[in-house]
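Take this structure first; my questions come after.
One chain of protein is taken out of this complex; the other chains stay put.
We just call them A, B, C and D in the order they show up, numbering each chain from 1.
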Amino acid sequence: MGFEWIKIPYSLLTLFIVVNYGLLLNALIAKIAARVGRRHGIPIWQNYVDMIKNYGLRTSITHGVMFYMGPVFRLSGGVGLLLFVPTIYGSVMFSNLSFAGDLILALYFVFFGTLGMALGAGESGHPYAAIGVSRGLAQVTAAELPFALAVFAVALQYETLSVTEIVAAQQGSYLNWTLFTNPFAVAAAMLSFLGSMMRPPFDVVLAPQEIPIGPPTEYHSSYLALMQTNRAIFPIAKMVVYMNLFFGGAVSWPIFFVKIFLIYMVSVLVGVVFPRFHVEHSVRWFLIWAVPLGVIAVAIV
Amino acid sequence: MIELYEQLKQRYALGEISVQRFDLVFITVPRENLASLLLYLRDTEGFTHLVLLTAVDWIEDNKFQLTYLINNRESATDLGLRVIIDRDEASMESIHDLWPTAATYQRELKEMFGIDFPGSPRIDEDFILEGWTEIPPYRRDFDTLEYSRDTYLERPGRSTSDPAQHMKQLFYPEDKD
Amino acid sequence: MSIRNILSPFTAWKYLFRDPVTIPDPLNDRPGSPRYRGFHKNDMKKCIGCGTCEAICQNGAIDMVAVEGIDASKEDSGLRPNIDYGRCCWCALCVDVCMTGSLTMSNEYKWVESNPDAFRFTPGVDKKHWDNAALGYHRPDGYQLTGRVREQMPELEPAKRIESFDEIVQGYDVEQAKLEADRCVACGLCIATCPAHMAVPDYIAAVRDGDYERGLKILYDTNPFSQICGRVCTHRCETVCAARHEGDPIAIRWLKRHITEQVPRDRYRAIIGDPAPPTGKSVAIIGAGPAGMTAAYDLARKGHAVTVYEALPHAGGMTRYGIPEYRLPYETIQHEMDLILSMGVTIHYDTRIGSDITMQQLEQDFDAVILAIGLQMGRSTRIPGSEHAGVKKAVDLLRRITEGEHIDAPKSMVVIGGGNVAMDIARSMARLQKQQHGSIDVTLTALEDLNHFLADPDEIKESLEEGVNILDSRGPQQCQVDAEGNLTGLKTWKVLSIFDQQGRFAPSFDETDEQIHPAEMVVEAIGQMSDVNLLGEELTERLEWNRGRIQIDTNGRTSESWLWAAGDCVTGPDVVSAVAAGHQVAKSIDAVINPVEALTHA
Amino acid sequence: MAYTPDRSQYPQKKADGSLDIDLTSGKYLKLWQGPQHPGITGNMSIELTVCGDEVAEGRTHVGYLHRGFEKLMERRTFIQNFPIVCRICVPEPDFNEYCYAAAVEELAGIEVPERADWIRALILEMGRINSYLMYLGGQAGALGQAVIGQWSTYVRDLMLDRFEELTGARIYHMFIMPGGVRDNLPTGFRTRMEHTLGEIENALRDIHNVMFRNAVFEKRTRGIGVIEKEWLDSYGVTGPCIRAAGVPRDVRKDQPYLVYDQLDFDPVIGKDSDIYTRADVRRRDLLLSVDLIRQILSRMPQDDGPTMATTPNVLHWKIEPGETYVRGECSRGEYGYYLVTDGSGYPRRVNVRGPSYTHAMALFERMVVNCNIADVAALLVSLHTYPPEIER
Partner (left out) sequence: MDKKTHKDPAKTSAELPSVDLNPPEVQPQKPPAPPAERTIELPEELRKRTVKGPGGVEIEVEPLRDYYCEAPPTVMPAAYSKIVEDLFNWARAESIWILGFGTGCGAIEMRPLMTPRYDAYRYGIQWRPTPRQANLFVISGYLSVKTLKRAIRSYEQMQNPKYVVGLGSCTINGGMYWDSYNTIKRLDEYLPVDLYITGCMPRPEALLAGFMDLKRMIRAGEAEGANKYAEYFDWYKANQKRVIKDWDMPDYSW
């Protein structure tokens, strides 16, 4: 199979749509959370303004090469994740650079950003960033474990490592979704999803009240803007993976938007109303609740 | 409270008593009796709560008055013990071993009045102020207004007139006095 | 970890479907509450610039500044509070303490500026958009930070005081005086109004502190007639007192009296101190009234040799011969005079200038001469019958009473005049009537209506209490004489107006409203004039005159370089004005006859 | 189950009892929380020496808000002090006004009209509600539950509206003056107050459901930050902190001031003395205050009458020599003013005893040892300290 160059502009188009959707979705989620707090919240376009503002700041300070590379790594993690999984099933334009073994790559990219961030934040020299990073790594590792198990289960179930094929297998009826064919795997993955979305009760990494927002403490100006961009892409990309693996993918943009929104809402539903766990609590929680589910999922398959 | 005073008087040399309210009495105590008296009051008479420890500067007499206010939670009564110490080289025995929290009060007194409490934890550390170089600010001879005027500049351009002087200027400026 | 504790938090999501509670437009929807302590307002019409707001402000936020377009008057310093919002804490103490209630607060609270110096303004002068805000903090009714009500002065009961010439006013006791002195806010508005510019707030402070010796020192610095003024001063200061706007003015006069009463008389001399060493200059003073004696006191204290010539047997002038004893006991006057004389003043009683000694002699013997002869002749109404022997002049009668002459009190009498002298004679005669006949029948008629009497309201009140029948707005027309030539009464008409449209004295009457007041004696108390015969013709010729009075410059000096004039004879009847004039001439003379000394003092 | 090592041996101590902490060993990390730190209660800071996630030593640093009130008050007259005292404690300023006024009245021998006493009690309870509401938001916020703060601040704001219409200001009310209170209740105040109280009760019901009946919240607060029984006296613990330890100590009940002897209530107490219990005690105390306000409004004199006693002219007010201590039960514990007069127009000495003084300093420094750094913010909040009253 020869590489089709047309895929590159198509992928960039996907990226463009996702960035905008991500920015708007983040704002919408913020508005929803604000609504629970009985207020209106930010305007829907606020994230764009913030980004322009941050890019437009006149000074920025670097603490070293890795400090600069941190957001870049993170962004490439997000972009990479997005580009190597198909966004819209069955669409040539938006299947991106998906290929046979992309599931493994996706798993790698999920972790990649965090690692990059860890290196960058470590370089920033701020003790709270260091604490945040160590918490983040511990928690992400714990949260990745059930996810990996779930992915493993799914891969076993569909006997493929290609996301496209997994999505294809779920087409037809919503009863074909992994959600119904392998609920344990989905449950394990969704618990892990809670842990990776940086929302309570698993946001001890950022924890503004303890370690002023943790790893990104020192990030500012265009670095921060870069991270904001990533914050629009990465969760969406991750949810694309979830959507593809467990919720039957999307065959068109509207379905994509709705599904992503709903998946996002899962973490918000929990996040808005709970306080946060300790990192020990959350690690223990993943190991006690999520990992067994993943194991069961694998076992059942 | 008076009974308690009479009873204490049997055992300790006590100074004058002033009854402020039915539940609040101040007694002057010689400094050497203070620690044992406090211990006795805390352990035997139930005055277990150290409400406050502070000082009053009687600069005219060149004395500091230390006030130890203790409270009996059961009988809901307060007892203020006054200790008069010299203002020069002011120093007093620490009571942080009776109430750990007294260390904080003593730190403040050291910083704000310059009263030393040898042996009290972290007594020489900065507490509230930072890099203070003048005389301790709560002493009466420290003039806060003057210090503030010299250190922190005011916004210029203000002036005021005294009504009487102003009217004099207008109506009878020739009068000397 | 029960299942309830996991599910219960999700109830929070119910608010997703409810409207937010956010205020849609907080910038405009939220006026301050009716009591809100927002930005200051000041009613320029009410503010008197007393500076009490400045005094109470613990933040030093208020400056009193002169404002263009607002002129000072006797009861308004012309200053206005300028508030620094870089200091203010909106505690509203200034509003609470404001003596006139002019200072209030609006309910406006938004003020943003880039320039930090812009936050100073004079409310009421610098126009602000909240100047007309209806809501905002005003001092609530029924509470006050300074006393409003004057301490009641203990006085003899009317029934008792009419029996004798005993002093009516008893004086404050220490407690009362402290309370009264406590009300003073020490704004000092009164100082400018007092002709002698006495340091009123300072001596009131001395009363508060109970330091009467300090108070006495302050008093005698500016007024050697303090004991007298403490009783009979016209106390114009009290008419401009800041406290009068929302309460009674401070009883400044009574506090002055209180100080003089609290210090033992034998301490006075020591407190006031000795005069300066002799300068070798000499001054003659004609008339031992307030003006003359004040000048004598001042000059003697400066070390000049002072000689006073008095035509009557006692010093004190009008304060002694014009004011009845029930208002001002003679022994008080005597003490005051003795005090002045103790400064080294020589006095010659019963010495009349012009007959006993001439002005020319004085001119030669002394470096300067002061004419302080006062107003000793009563004016006449010149109505028909006023030349009758039963028609008397008030000043003459009062002098005779003082001199201890026996006066046959008429059974009934009428007094013409609405001033203090009229009240004095009416009440004095009422006492005599009471003593001689056991009953009172005194009628007092005046042109003015009761609200415009020249007499003190207290005098009027006390006269009424003592049974004097006061008829206001009555113009005297004729003294009725019967066939035997006895005085039978006074005919009066109702007054319609006193002044014409140009403001000149031209009373008009309602002739149909005629009354006859039966009386055996009619006393005219419509003013006094000066007897200047003592000057001698030659000097009278040389001097310049102004409407019948000797012309003087601002320092009290006449056109003759050696002669000064002071007191009622040039300024009109008022004790404290006379005192002020005495100071004035003393200062002027001192500067002239002792220029070096004056320069070093200046 | 979970591994719970005995931490009482840590950090290791030297022979003289001081902590054996060698910063150069690389084992320990110095960590500053504050003053610019969102987890700190106001402008103060704590200097933590941590070993891993565990705090080996904590030191409270205050003084960032020091204005020298006690000095400033010595050069202000008795009336001039009344506007400045409320600034000592921002979230609950009224106790300063009350304690100062009561101390001055006691030494000056001024009898306050009864109506003023009722209004004072009303204001103090309103202030207590505000303070607790702020605490609840802070406690949940310190654990990452932002929504509680949104709700509680909203109802607190409604209460501020009541404050505004009663006293003329939102934060610094300056309403309780030496001599009484400035004014009567505005017309219609009772109705609006009842409405506000209803809103507060609704919000508290929600907060109870979302915050207190919350598995994660319990996980984070049960058994954490326990004040031991023997610390209660030696560290001068008062207020909800001591009541959460099961000691029914409430100045309102023990030494009733104002009109508290005419109101029906029992001190709210807890049992476990941990963060959760303290939060719960405060929540129930808040409800008690709601009830007390209802009692006050129904029992106070219904007509308008004088609310101020006659004082001497405040410009020259002097008070005879004397000294006194006046206390009240504020939302954080015992609040008191020690006032010494010397016969002049100025206080000789004023000493403000805020509950935060002992809680945030000695007690907190003791409690923070062996605490997880993630719990430090929650622990500090649970002591409910306001820095300005520590340093004044």
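Please note the rule applied: a residue touches a chain if its C-beta (ideal position, glycine included) is under 8 Å from a C-beta of that chain, and two chains touch if they have at least 3 such contacts.
Owing to the predicted nature of the structure, the values given are computational and were not obtained by experimental measurement.
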For the chain that does not appear here, which of the shown chains does it touch in the whole complex? A, B, C, D
Contacting the left-out chain in the complete assembly, out of D:Y28, D:Y154, D:F212 or D:W317: D:Y154
Hidden partner chain, touching residue among A:S76, A:S91, A:T181 or A:S221: A:S221
If the missing chain were put back, which residues of subunit C would it touch? 20-23, 26-27, 30, 58-60, 84-90, 109-117, 119
Residues from subunit A at the interface with the omitted partner, ascending: 34, 37-43, 46, 49-50, 52-53, 56-61, 125, 208, 212-213, 216-221, 224
Using the touch rule from the top, list residues of subunit B that touch the missing partner. 129-134, 137, 142, 144-145, 147-148, 150-156
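Keep this in mind: only the chains that are shown with their structure count from here on.
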B-C versus B-D: which interface comes out with more C-beta contact pairs? B-D
Take the average of all CA coordinates in subunit B, do the same for subunit D, and state the distance between these two points in whole angstrom. 23
Can you check how far apart subunit C and subunit D are, centre to centre, with Cα atoms defining each centre and the answer in Å? 56
Would you kindly tell me how far, in whole Å, the mean C-alpha position of subunit B lies from that of subunit A? 61
Subunit A residues touching 2+ other chains are 36-39, 272-274
What positions in subunit C touch 2 or more of the other chains? 9, 12, 21
Strictly by the criterion at the top, what is the full list of touching chain pairs? A-C, A-D, B-C, B-D, C-D
In the complex formed with subunit B, which residues of subunit C make contact? 49-51, 54, 62-66, 72, 77-79, 82, 84, 86, 116-117, 120, 187-189, 191-192, 197, 201, 221-222, 554, 587, 601-602
Can you list the subunit D residues touching subunit A in their complex? 2, 29-31, 33, 37-39, 53, 140-147, 150-151, 154, 210, 214, 216-217, 219-220, 372-377
Touching subunit C in the complex, subunit B uses residues 155, 157-168, 170-172, 174-177
